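Subset of chains shown; positions unchanged.
Think of it as A and B in the order they're written, each chain with its own count starting at 1.
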Amino acid sequence: MYVLFKQIRDNPLLWLLAFVPVVFAAAKLWPEAHSLLFILSVVAIVPLAALLSHATESVAAKTGDAAGGLLNATLGNLTELVIALTALRAGEYMLVKASIAGAIVTNTLFVLGASLLLGGLKHHVQEYNRVGARFQAFLVFLASIALLFPSVVTRVDSPEFVAFNRTLSVGLAVLLIAAYGLGMLFSLKTHRELFASAGHAEEGEAVWPIRLALFTLAGVTVLVALVSEIFVESVQQAAEAFGMTPAFVGFIVVSLVGGAAEMGSAFSAARKDRLDLSVGIALGSASQIALFVAPVLVLFSYVIGPTPMDLQFWPGAVVMVLIAAITATLVTNSGRSAWFVGVLLIWIYAIFAMTLFLLPPGSA
Amino acid sequence: MYVLFKQIRDNPLLWLLAFVPVVFAAAKLWPEAHSLLFILSVVAIVPLAALLSHATESVAAKTGDAAGGLLNATLGNLTELVIALTALRAGEYMLVKASIAGAIVTNTLFVLGASLLLGGLKHHVQEYNRVGARFQAFLVFLASIALLFPSVVTRVDSPEFVAFNRTLSVGLAVLLIAAYGLGMLFSLKTHRELFASAGHAEEGEAVWPIRLALFTLAGVTVLVALVSEIFVESVQQAAEAFGMTPAFVGFIVVSLVGGAAEMGSAFSAARKDRLDLSVGIALGSASQIALFVAPVLVLFSYVIGPTPMDLQFWPGAVVMVLIAAITATLVTNSGRSAWFVGVLLIWIYAIFAMTLFLLPPGSA
């Protein structure tokens, strides 16, 4: 336990943990103060996500390479998964889908872009392993094609089309999970030497004892789930109060909140000229959400949701995911980067964010 | 003739030739047994296509490099051309178009993908001539853009738009054939050294005497045409009986049948680590169908079809061709391959196939 307290003492981000009890108290006392609850839950999720991420890495570090990689790959986006599952159980499918698409786009464009910009401001030209980057970018590209057809083909709301879409979405979910599994087999096992320096383990940071890590993993997951519930309940009305469209909240705000911890790691790695780590975090998260989290949510919706969820997105969201995927594929082609590459990615993200922010209500 | 019999004896695929007389007999005896006729004609076309392909290569081998390349390039997809001409004469434009788009996509994604996968399972990392691969991929990209506008611009069914579409389609057909001709000039003549190892000729396989080859070419073409007639007549109703959408049959089944022989060559070359040959067959077929077969069919429709055929495709088909072309361009960028690249291509093909298979009737 001392290790945990030391970690918290040394990391100002974790001081925000103080807001976890505050948000629970506030939810009891003022259940209708949506804007307040929204802000408090956002502030409380950020440090929890950081703890979760560190606990996952510690467990992964203990369990040997292949199993550790697997664990990291499966639990790396636990925060996003828990938030989405909470929204799923509440039947908030719009929010679930916006947060999936948003997380893919945010990681591909904003996290990668800001890493390249921050790294590039310090280092003139940076190099990274283009095989690893392109591998992840292609996975996101594959997923964006899978999202395309349920969203584009269906135009009529006839019962026939609803059935078509549900069957197709389940089929695609199975395909994507299989692709994800094969991708792990490829990158962690058969061709791991090609991905040499793209390791995920944070050197220099203390690795927790396994018991503490497992205990933290379990406890913090429960806390994230509880805070997420407050977040999901308040987000819609808070958004209105702040004059933000639901699309903007789901796509941008939720993604930035859910990924805050990882962003910290990606940015600091880029400053240390360890761009492989940054690229791995950014594109790895994007591909994991696209090929693992999203399909798992579709399959889980048959068990825990009020009705099955399909993969039919708002067409604009699919276009954004597709553009993000193609951009990542084109940009990572050279394996070299300078600060302006980061600007390009962030600018595309800004175009998306601006569009979503201004969108008249009822059109997303 | 002995050579021909020896070839048939040694190649189990050619034993299926026994089904050629069977399909003719069945068509006489049970003209209404559509499902049976469909299956029999599929089984009969496969060995005929193999013979045709071998005869073309033998003639090409005899006639010297430039003329041989030209011949190979022109007759390499004779099976697809004959099937499509038969469907064209019957006025089955839906089927013609689905089979064109399907053949492009099947070659670009499935034949290339399965070659890379099968080759990659045997060889750790494979290299190929990226100039040749990208050349073919760009030709397919060009053709997919040509298909885009007649399919996207026209939304209204006014007579004005029909006329616009026909004129545009003829113009585009001429452009595509010219691009194909210039591409041959480039790759076979002015810059042939860049395409060094991408030769089409199958070493090790016996080359037939020229008279036998020409005789086979003529005779088998007639047989393919006759079997195609039965195939085209039965395919629609057979599809319904098997619960398959017409889009799926035209796009997937017809392409796989028409390209079966070439697939065999592409796969076996990949296993022998001769990836240039596999890539040449897969992307070469795709570009040939897109830039030669499709425009020739448009021009021929003015002579043999009941009404002129345009290049207006179902929008979903154009999207699939465009995605296939962009994917091929992105994937062939490095000139290196491992098994997972094959998985990626096959998975995108599976997304297409699944969408088409599940599509409710009347929406394609």
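Observations on the structure shown:
One rule holds for everything that comes next: a residue touches a chain if its C-beta (ideal position, glycine included) is under 8 Å from a C-beta of that chain, and two chains touch if they have at least 3 such contacts.
The structure presented is a predicted model; accordingly, all values stated were derived computationally and were not measured.
All together, the complex described by this structure holds 3 copies of its single chain type, of which 2 are visible.
Convention: only the chains that are shown with their structure count from here on.
Interface residues of chain B, counted against chain A in their complex, comprise 124-125, 316, 319, 323, 326-327, 330-331, 333-334, 338-340, 343-344, 347-348, 350-352, 354-355, 358-360, 363. Looking at the complex, you find that chain A touches chain B at residues 134-135, 138-139, 141-142, 145-146, 148-149, 152-153, 160-161, 163-164, 167-168, 171-172, 175, 178-179, 182-183, 186, 190-191, 194, 326, 329, 333.
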